[in-house]
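To start, I am sharing the structure in question, which I have written as structure tokens.
What you see is the complex with one protein chain gone and the rest in place.
Labels for the chains are A and B, by order of writing; each one numbers its residues from 1.
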Amino acid sequence: MVKIHFSRKQLCIPYGLFLALFVVIPMLLILFYAFTETVDGTIRFSFANFLNFFTSTAKLSTLLMSFTIAIISTAICLLIAYPLAYILARSKFKKKNVLLMLFIMPMWINFVLRITALRELLDLIGLLGTDNYLNTIIGMVYDFLPFMILPLYTTLEKLDNSYLEAAADLGGNKFTVFTRVTFPLSMPGVISGITMVFMPSMTNYVVSDTLGNFNITILGKLIDQYFTTYDNWHMGSMISIILLVIIFLTMLLTGRFKDENRDARGANLW
Amino acid sequence: MVKKILSITLCVLILVFIYAPILLLVVYSFTPSNVIGRWEGFSLALYGQLFRNTEIMQILFNTIWLALAAAALSTVLGTAGAIGIFYSRRKVAKPLQAASQIPVINAEIVTAISLALLFSAVLLYRTYFSLIIGHMVLCTPFVVLSVLPKLKQMDSNTYEAALDLGASPAQALFKVVVPQIFSGILSGFMLSITLSLDDYIVTAFTKPPMFDTISTYVYNAVKNGTNSSTPALRALSALIFVVMIAIILIINLRARKPAAKETSK
Partner (left out) sequence: MAELKKSEKIIEIVNVSKIFDETAAVEDVNLYVRKGEFITFLGPSGCGKTTTLRMIAGFDIPTSGKILLNGKDITNLPPNKRPVNTVFQRYALFPHFNIYDNIAFGLKLKKIPVTYVNDKGETYTKLQKLTRKEIDEKVKNALAVVDLEGFEKRSVSTLSGGQQQRVAIARAIVNEPEILLLDEPLGALDLKMRKEMQIELKEMHRKLGITFIYVTHDQEEALTMSDTIVVMKDGRIQQIGTPTEIYNEPANAFVADFIGDSNILNGTMVDKFTVRFCNHNFQCVDDFEKNEKVDVVVRPEDIEMTDKENGMLSGRVISVVFKGVHYEITAMVGRSEMVIQSTQSRAVGDIIGMNIAPDNIHIMKKEFTVNKYDGYISKKNTVIFGDGKFDCDVTQLYPGSHLDEEGYLITADGEKIDLTDVDVTVEVGLQSIEISDNADEGGAQGHIVSLIYKGDHYQYIVRTEENEEDYVFDSEDLWNENDFVSVKIKPENIRLQLKQEMKQNG
């Protein structure tokens, strides 16, 4: 009789297989498709997609525009969320958590419905269709604001008051205490907030479609179009690779690799 | 004083920004008008239409069924995975954790098309299988992320203590380890449900052609301009908003109470 020794370590085998089959292999497929093309029904290796992307003004301008929208949206989110998170985290209110809940609740409600509701509101006040860029940015801010508030609140909440007292004690006025102590210490929150907002702002085309009246093409939409409209999966994959490179570069810039167990999506609030 | 007024004003303004669209939909779900902004008297007509609309009811059912199935499967797979990773050597655990982070960091559209490429290669593109797997890819890493910290907090000797007292490895796992990490498993499950309910992009790329969730249905309705001709959707949205807000408030307020009791002791 073969005796199977049960071991706790073996519990990672199913998940390991799952990750290999449905995460790693699909990513390799993207890489494969990006550097091949289909000619007369046969697939062959090619740099054509790569060259095409960097010589096409339409695609490059989409990239640039996508970037601009994402940067502006992220900046606005940060400008709104930072003072709010600061006020919430520093308030002496006993049920701070309940207050926080009010502000981040939307992240648990279906975003398509919320964005559609915002579309109705913009329609009502006559903004819909007037400036699609502006509306897209409003939509991005509306959708992703909670993801900026939460990490900022978490770091500011944990901030030890004695640092601020020490800084004040050493002669810092309120402004210098903030710029020299509070803000630098809240950088981890700022960085994870930025990564949480920036990348979806470049790719979540449901927001840009719904609020930009289907007139705004961001990078995510471009990938979608190559897959569903133009039926050119090779080009779609190439754009995905470029997107991945951008994600990778932003992660390098923000050092997110170190911060592995970050509480994404507010897992701890459930 | 001035500071306080400014703070409160800011908070209120942001709350208005967040809740105005939701409130607007909820209010106008109680009037039979086709257009938002035109009040035609209080009525539950839209809700009547909603519940009689078999198509929308089917979609609602699809969405919930999908979320429950994906969340349950993800929770089992992710919990086992987290336990496995926690007890494995670094050489095994590190690459697994890195691979597990890919769907978390990645743009959803990239995850979606990567799955489309895979499933079209094995002729399972746009099937229930690809749909469930797609949602599991989204959810499972978050289950792992919520279970791992609980394992780290746990006194690692309790597992050995159970063995020492005569439990088999499986008994030790289910009687001692799982109960101690249960809060993490539960939050992983809840998070999975919300992630699945929230998803549009992966669903759009993996769902069978005639299958719709609320997300894909509403997006397509907006795209085709049919959303204003089905005002019942307004009632659906309003209902989901209210139900979700209620659920979240109840869970969170309840979850905090025992914790508060513990500290006051």
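Here is the rule we use: contacts are C-beta pairs under 8 Å (C-beta built on N, C-alpha and C of every residue); 3 or more make two chains touch, one makes a residue touch a chain.
Please read all numbers here as calculations on a predicted model, not as lab measurements.
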The chain left out touches which of the shown chains? B
Can you say which of B:L46, B:L77 or B:A162 touches the chain missing from this structure? B:A162
If you put the missing chain back, which residues of chain B would it touch? 155, 157-158, 160-169, 171-172, 175-176, 179-180, 182
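The criterion applied here is as follows: only the chains that are shown with their structure count from here on.
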Could you please state the distance in Å, as a whole number, between where the Cα atoms of chain A are centred and where those of chain B are centred? 17
What residues of chain B sit close enough to touch chain A in their complex? 7, 10-11, 14-15, 17-18, 20-22, 24-25, 36-37, 77-78, 80-81, 83-89, 92-93, 96-97, 99-111, 113-118, 121, 133, 136-137, 140, 142, 144-146, 148-149, 159, 168-170, 173, 186-188, 190-191, 194-195, 197-198, 200-201, 205, 214-215, 218-219, 222-223, 227, 237, 240-241, 244-245, 248-249, 251-253, 255-256
Chain B-facing residues of chain A, complex: 6-16, 18-27, 29-30, 33, 80, 83-84, 87-88, 91, 97-99, 101-103, 105-106, 108-114, 116-121, 123-124, 142, 145, 199-200, 202-206, 209-210, 214, 220, 223-224, 227, 233, 236-237, 240, 243-244, 247, 251, 256, 260-261, 263-265, 267-270
